[in-house]
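Working notes for the structure below.
What you see is the complex with one protein chain gone and the rest in place.
What follows is chain A.
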Amino acid sequence: MTRTYTPWFLLAIALGLAAIYLFPLYWMYITSIKSGSEIFANPPTFWPTNPNPAVFADVWARRAMPTYLWNSVVIAGGVTALTVVLGTGCAYVLARYRNGWIDAGLFCILMLQVLPASVMITPIFVGFNQVGLLNYPRTAVILAAAAKAMPFFVVLVRATFMSVPRELEEAALVDGNSRIGAFFSIVLPLARNGILVCAILTFMSAFGEYIYSKSIIQSPALQPASVGLSGFLGPNSTDWNAIMAYSAIYVTPILAAFVILQRRIVAGLTSGALK
């Protein structure tokens, strides 16, 4: 008899937990349309008395958001392209064999995955300075951030490749296909969805990239949205409706993409860890 109502009871708890967990997001959107005095009101209002969405247009124009967002897209796109092109083949080979060399390669990649960006940024900055890459700051950031993103991509895509049956590839080889032919016509199409999900994840995280851009890019015209946001953020910031409007404009595309693709992204992440 408990079986009939328990699931709905659990669903209600789950929705409650999700509401609590996602409250910060709600607060971001709500604060962005509050008036200045309402933000500092005590007790705070959980629904704005006087919603005013004009701040969005204002922040968009005054904070030069089109430039910042475009730079974010350029950097994230570059990082994703570089990561996918170089990482996919690497993941495939690491998934296909099982010997000492592969273990060593995998170990290296896992080691590089764990390096904090703050460990890497000083030597990268000094090194880029020596080879003159700092004159092309966005390219420099793309290179540095791709090196940061690639290990995670390789580990996830490797799991995707491991779920592609070897027999299909071997059959293609028996049928006279070359390794390259089998890779492009059999293996890649079968792993396409997994690769796509990982590419989207790479794009999302590169879209929020901050430390390399902040340290390497000096010119505001080339900085991404994260650096633009940091310009008016800090322990003593008070311009909250503008900050939250900026944040909302910045993250809404990512959130929308995530919610639409949620099922696939979660499936990609979970199957990646399961295999």
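The rule is short, and it goes like this: a contact is a pair of C-beta atoms (placed from the backbone, for glycine too) under 8 Å apart; a residue touches a chain by one contact, two chains touch by 3 or more; residues count from 1.
One rule holds for everything that comes next: contacts and distances are computed from a predicted model.
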item	value
Name per UniProt, for the chain absent here [options: "Sugar ABC transporter permease", "Cytochrome bc1 complex cytochrome c subunit", "Iron-sulfur cluster-binding protein" or "2-oxoglutarate ferredoxin oxidoreductase subunit beta"]	"Sugar ABC transporter permease"
Interface with the unshown chain - residue positions in chain A	6-8, 10-11, 13-15, 17-18, 21-22, 24-25, 27-28, 31, 39-44, 82, 86-87, 89-90, 92-94, 96-97, 103, 105-127, 129-130, 143-144, 146-148, 150-151, 154, 178-180, 183, 201, 204-205, 207-211, 214-215, 226, 229-230, 233-235, 237, 240, 243-244, 247, 250-251, 254-255, 258-259, 262-263, 265-266, 269-270, 273-274
